[in-house]
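Below: one structure, written as structure tokens.
Moving on to chain A:
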Amino acid sequence: MKKIVLLILVNLLFSTAIAHGQPVRIAYLQSDIHQLPCWVALEKGFFKKEGVKVEVAGIFKAGPELMSAFAAGALDMGYVGVAPATTAVANKTARVVVLAQVNTEGSAIVVKKDGKVQNIPELVGKIAAVPGHATVQDSLFRRALLKFKTEPDQVKIMVLKPPEMIGALRTDQIDAFIAWEPYPAKAVTMGVGRILASSRDIWKDHPCCVLAADVKFLEMQLEKAKGVVRGHVKAIDFIRQHRDEAIKIGMKYTGMDEASIRMAMENVNYTPVLSVEGEKEYVDFLTKLKYIKVEDVQNFVDRFMRPEFVKEIIKK
Partner candidate 1 sequence: MKKEHFLLPLLLILIWQGLSSIQVIPSYKLPSPVEILLGLKDLLILGVPPGNLLHNHVLYSLYRVALGYAIAALLAIPLGLLMGWSAGLLRMIRPLFELVRPIPPLAWIPIAILWFGIGIKSAVFIIFLGAFFPILLNTISGVLSIHPILIEAARTLHAREKDIFLKVLLPGAVPSIFVGMRIGIGIGWMTLVAAEFTGVKEGYGLGYMIMTARDIQRPDEILAGMLVIGVIGLLIDIGLRAIESRMIKWQ
Partner candidate 2 sequence: MAIRETPLGLDFLELSKTFPGKGVRESVHVLENIQQRIENGRFVSIIGPSGCGKTTLLRIIAGLEKASAGKVLLDGKELAQGTEEVGLVFQEYALFPWRTTLQNIEMGPEIKGVEKEKRRSKAMEYIKMFNLNGFENRYPRELSGGMKQRVAIARTLIMNPRVVLMDEPFGSLDSQTRNALQEFLLRIWGKRGDTIVFVTHNVDEAVFLSDQIIVLSKRPARIVKTFEVGLPRPRDRTGQECNEIRREVLKVLSEEIK
């Protein structure tokens, strides 16, 4: 009996020791310029400087995929759109909380450069692509339609991964798409598309990507999580002050040319400060679309968003 207890204790100690030595498993979205702070922090070693070892455990094509990885317990923290994160938590498949904002705005609706669609109501009866259901872009697009008095079910909305969108637009498979930067910028620099509306036009200051953390990870490794958030805030500062170098890092991680990246970054606002009001609007919207069912919105948002992390860092 004693031997078994000893074995268990050693095991626990060992795994905790290992856990403390394990790098933080972090993920981001492929070629999404919103995630620049993550790339900057990795390149400039900001996480390391806070004493945290970080490994990239996944690069995903869209938010919902990243949330699935959280559900499978494969991630500790992730840079992801707030809409897919909200959906996953509300539908109880992933247990994460949001520790910091990554950016606001930074998406755009793109149509064919010399095409038939000149304004939003002309999208009626046409085909538009979004990166996924219940993504930030999906919500933005529907919001844009409603803002211009068009019913979303009058437009054929289909799901495409952003890398496929420009090609589909070019060959007239679709009439419009909405994606995160730098895809809209790339469509413009390629001469294929033009911006019909940027997210600023649709919903000023709307929250977009957030830095989320797995609840269990947060409980067990609070200090590490805080370190990551500090590195994140540093990265955002760096982007503001050393724009050209940030652009180079953006080019490296997206593989795109300087002109596109520069244009893309004009459309994005990097900030670590969480917008709780913005989140409430998402919850309302997603509930209206029947993707989620949240009874007590305030309660949900209180438990989902943790603005105190960033507030603490900024105060210093």
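Criterion: a residue touches a chain if its C-beta (ideal position, glycine included) is under 8 Å from a C-beta of that chain, and two chains touch if they have at least 3 such contacts; residues count from 1.
A quick word on the picks: all candidates are chains of the complex that A comes from, given by their letters.
In this text the structure is predicted, and so the values were computed from the model without any measurement.
Chemist: Taking the stated C-beta criterion, I'd like to know which one of 1 or 2 contacts chain A in the complex.
Modeler: It is 1 that touches chain A.
Chemist: Can you list the chain A residues touching candidate 1 in their complex?
Modeler: Residues 62, 64, 67-68, 71-72, 84, 87-88, 91-94, 127, 132-135, 153, 156-160, 164, 168, 171, 173-174, 289-292.
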